[in-house]
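Step one of this worksheet: look at the structure below.
All protein chains of the complex are present and in place, except for one that has been dropped.
We just call them A and B in the order they show up, numbering each chain from 1.
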Amino acid sequence: MKPLLEFKNLSFGYPGRPLFEGFNFSLKEGSRIGLIGPNGAGKSTLLRLMLGLERPKAGKIYFRGQELKKERDFYPVRREIGLLFQDPEDQLFCPTVEEDLAFGPLNLGLSRQEVAKRVAEVLQFLGLRGFEKRLTYRLSGGEKRLVALGSILTMQPKYILLDEPTGDLDWKNFQKLVSLLQNKMTSFLVVSHDFEFLELVCEEIFWLEKGRLEPLSKGQRRGIYFAIK
Amino acid sequence: MHISEGILPASVLIAGGVLSLLGTAIGLKRLTPETIPRAALLTAAAFVASLIHLPLGPSSVHLVFNGLLGLMLGMAAFPAFLICLFLQAVLFQFGGLTTLGVNTFNLAFAGIVGAWFGKFFFRFGLRGVVVGGFIAGALAIFLAGFLVALELFLAGESFHAVAKLILAAHLPVALVEGVVSAFICLYLQKVRPEIFQ
Partner (left out) sequence: MARPDPRLKVLFCFGYALLVATAETWEAVFWALCSSFLFAFFWRAWSLTLLKRLFGADFFLFFVVFTLPFTTAGNALLQVGPFWITKEGLLLALFIFCKSNAILLTTYVFFARNNVFELAHALHHLYLPSKLVQLLFFTLRYLELLEREFKRLFEAAKLRGFVPRTALRSYRVWAYLFASLFLRSYDRSRRIYEAMLLRGYQGYFPVWHHFSWARSDFFWLIGGSIYLIFMAILAYR
């Protein structure tokens, strides 16, 4: 199967801090990937590069085989790949839950009926029925996280990137997120420092350090798992 | 300091309204999709910060940040203060609805003029930023006080004494605002210079 997104020979860095040099990576639909690594290794930057929020210094990015060059080329990528931010406050910029969930699909030009249907479906999916009129800034941390996820799901993306999604979740909401990812979602990449969480929801786990992405074998995973236990 | 309802004659209210309308229109025109969230968040920050009272001798003052918003937003300071003052009027009943135009003009115009003078010094390194920040902050307040006094002066003979008092009352506030603005500019110039466009 053709990969959804592909990096070829990509280089990127911030002034005084090179991150990637000749970096290759590909993302396939239907994969559940975990990404772990030390602080500042460029995990979030990798996600930003995928969506065109940062541009590589050198190298090429392909989306469904098409090379991406201009800002405009990234529009379809953003439509099909959703990103859950580290801080849900940044993502929930509308006053009410309903409006926030509707923002994306309205921008896609869907009719109000279709949008209403999607909003209702997503709230049902997340187990947040009756939250339509709730004010986003009055939600609890966990609810904010779930609604932010919802605001991406209403775009009906093919693939979802999650950046540190477990930070502000209590045990109940943690369970909820785990079961959503395990049972109801098939294509996602999670960045997290929580190895146990990655073990629960991912098929493959990669270690990112010094611009290299190393898949962790079953044995290494078990080793890390017992090391932190 | 914002003028409350029922004091100024209709002519002054209308003049202030028209000028603010003009400034707001230009300010909005300059805003792009990218700068709208920035302007809004900086407005919100100024709003929050202006609710804080700093001790000044036996009394206290709150800052206005019009010079600073002038430095950061340019002409968009007009819509920014329109929103600030509108919120203060409907949330706390400070200022008023009919004086929205006059008050917006006083703060935004003074802020933009102060920032224009202050910005000149920004090219002279960090010390210049401190001087520029002080001038922007202090001048913006002094000018705003001057405009308030002028408008009261136009309201009639009875208001002449109040006008002078108001102008005098703005002097210490201008000093504090200048000092605090200078340090704020120093900090931001070091950490995030692009905030001043």
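One rule holds in what follows: a contact is a pair of C-beta atoms (placed from the backbone, for glycine too) under 8 Å apart; a residue touches a chain by one contact, two chains touch by 3 or more.
Given the structure is predicted, the values throughout are model-derived calculations rather than measurements.
J.: Please provide the labels of all shown chains that the missing chain touches.
T.: By the stated touch criterion, the chain not on view contacts A, B.
J.: So which of B:Ala89, B:Val113 or B:Val131 would be touching the chain we can't see?
T.: Only one of B:Ala89, B:Val113 or B:Val131 touches the chain omitted from view, namely B:Ala89.
J.: Of the listed residues A:Phe7, A:Phe63, A:Phe85 or A:Tyr159, which contacts the missing chain in the full complex?
T.: Once the missing chain is taken into account, the touching residue is A:Phe85.
J.: Hey, which of A:Ile61, A:Ala102, A:Leu126 or A:Ile224 is the one touching the hidden chain?
T.: A:Ala102
J.: For chain B, which residues touch the unseen chain?
T.: Residue positions of chain B that touch the missing chain: 1-7, 9-10, 13, 24, 28, 31-34, 36-49, 52, 54-57, 63, 65, 68, 72, 79-80, 82-83, 86-87, 89-94, 96-99, 152, 157-162, 165-166, 176, 179-184, 186-188, 191-192, 195.
J.: In the complete complex, which positions of chain A touch the hidden chain?
T.: The missing chain touches chain A at positions 51, 53, 75, 78-79, 82-83, 85, 87, 89-91, 93-96, 98-99, 102-104, 106-108, 115, 135-137, 151-152, 155.
Keep this in mind: only the chains that are shown with their structure count from here on.
J.: Just how far, in Å, is the C-alpha centre of chain B from the one of chain A?
T.: 41
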